[in-house]
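Apart from one protein chain that is not included, each protein chain of the complex appears where it belongs.
Labels run A and B following the written order; every chain starts at residue 1.
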Amino acid sequence: MHRRNHIQFTRYLRDEAATNALGAELAARLEPGLIIYLCGDLGAGKTALTRAILRALGFVGKVKSPTYTLVEPYEVSRLNLYHFDFYRFNDPHEWLDAGFRDYFNAESICLVEWPEKADGLLPPADVRILLEIQDVGRMADITAETKKGEQCLQRMAQ
Amino acid sequence: MNILALDTSTEYCFLALRLDGKTLVRDVLAGQRHSELLLPLLDDMLAEAGMRLTDLGGIAFGNGPGSFTGLRIACGVAQGLALGAGLPVAGVSTLLALAEGCGGERAVACLDARMGEVYHAAYEKRGGEWQTVSEPGLYAPGSVPSLDGGGWVACGSGFAQHGEELLERYAGQVARVDADLLPRAEFIARLAAPVFAAGRGADAAEALPLYIRDKVALKTSERI
Partner (left out) sequence: MLTLGIETSCDETGIALYHGERGLLAHALHSQVAMHAEYGGVVPELASRDHIRRIVPLIRETVKMAACELSDVDAIAYTQGPGLAGALLVGASVAAALAYALNIPTLGVHHLEGHLLSPLLEENPPAFTFIALLVSGGHTQLMEVGGVGRYALLGETLDDAAGEAFDKTAKLLGLGYPGGPALSKLAEQGTPGRFKLPRPMINSGDLNFSFSGLKTAVLTLARKHAPDEASRADIARAFQEAIVEVLTVKALAAVQQTGHRRLVVAGGVGANRQLRAQLSGAAQRQGIDVYYPKLEFCTDNGAMIAFAGAQRLRHLNTQDRRFNVRARWELNQLEAV
């Protein structure tokens, strides 16, 4: 039932400023209910991009990796944003036991690192961002996977 | 017997004080502010009735299914009140509360469980008492358990969120749909009244939420 993707583009993130710029662009387009997958290896910059998004929304506190707590909640700019990291799950069924049902709803925005660790059980992404180390920076490959995702990315692709 | 009932399983904060002859209620759209509203509302309601906690015969709460955090607020408050005032508690299913409130004798209750699923149960009133036809469970709307016969009242937020799919599943069996029905505290109080009257209220420590999918409870029962 996967629809064909109409919006897909890449951005080269040379440095922190480029990451922050992408974060700001995404932040401006976030809508309640949106689910964003952040894919990429350890050190690919998933948390850094999340931090950039939160900074752009006006969050000034510390943004730490949710590896330890699985989820870090943020209330910022009238949005409920949840930053997940499922790296330490060994089996997707652990995700079901973990009871994250309350978080994925029409009012919240979910940014998910390591979604593949809950493969097949996690609600599908509206936007998927793949980060890869390339030269001195990172290559971000951004894809809309739903209608909602397309609306979010619409003006960014140009 | 005077009974207090609480429910915070939805975005509403519901309280009811069931007295002989009348029931006081508090219904507030709480969003995520249940914890700030619950005890002040209770205090206000008890003051209106001119009562104290110790004048009660028991505390009932909506034990689920519903928002996990919400369930624990009502449960924790019920535990604390019961512990402090030496009162029995009764957890009442939110799905059964819907049945009690639907005005019919056959109820199929569905609450939106998010992530494209519903909490589902079906009940039938026989001899003035609700019998469980289909146990509370978590399902995709297309695979809810089938029901026998007709005349079912379809109630709860599940029918607002996934009405089309659910009603297709129960085509020809549903007499009426009440998708806006909520598990109000007065329904919970009504259901708990005979429990307390029969002396079947539980100890504060035994008041626990019903999550439906519960690995922790499963493991504990495996140990026993």
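One rule holds for everything that comes next: contacts are C-beta pairs under 8 Å (C-beta built on N, C-alpha and C of every residue); 3 or more make two chains touch, one makes a residue touch a chain.
From a predicted model like this one, the values you see are computed outputs, not experimental measurements.
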Displayed chains contacting the withheld chain: A, B
Residue among B:Gly57, B:Gly76 or B:Pro145 that touches the chain left out of view: B:Gly76
From B:Ile3, B:Leu24, B:Leu42 or B:Val195, residue that would touch the chain that is not displayed: B:Leu42
Chain A, residues in touch with the chain not shown (by the definition above): 43, 61, 64-65, 67-71, 73, 88-90, 94, 97-100
For chain B, residues in touch with the removed chain: 35-37, 39-40, 42-43, 53, 68-69, 72-73, 75-85, 204-205, 208-209, 211, 214-217, 219-220
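In this text, only the chains that are shown with their structure count from here on.
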Separation of chain A from chain B, taking each centre as the mean of its C-alpha atoms, in whole Å: 35
Parts of chain B lying in touch with chain A, wherever the complex brings them together: 67-69, 113-116, 211, 213, 215
Of all residues in chain A, those that touch chain B in their complex: 96-97, 99, 101-102, 104-105, 123
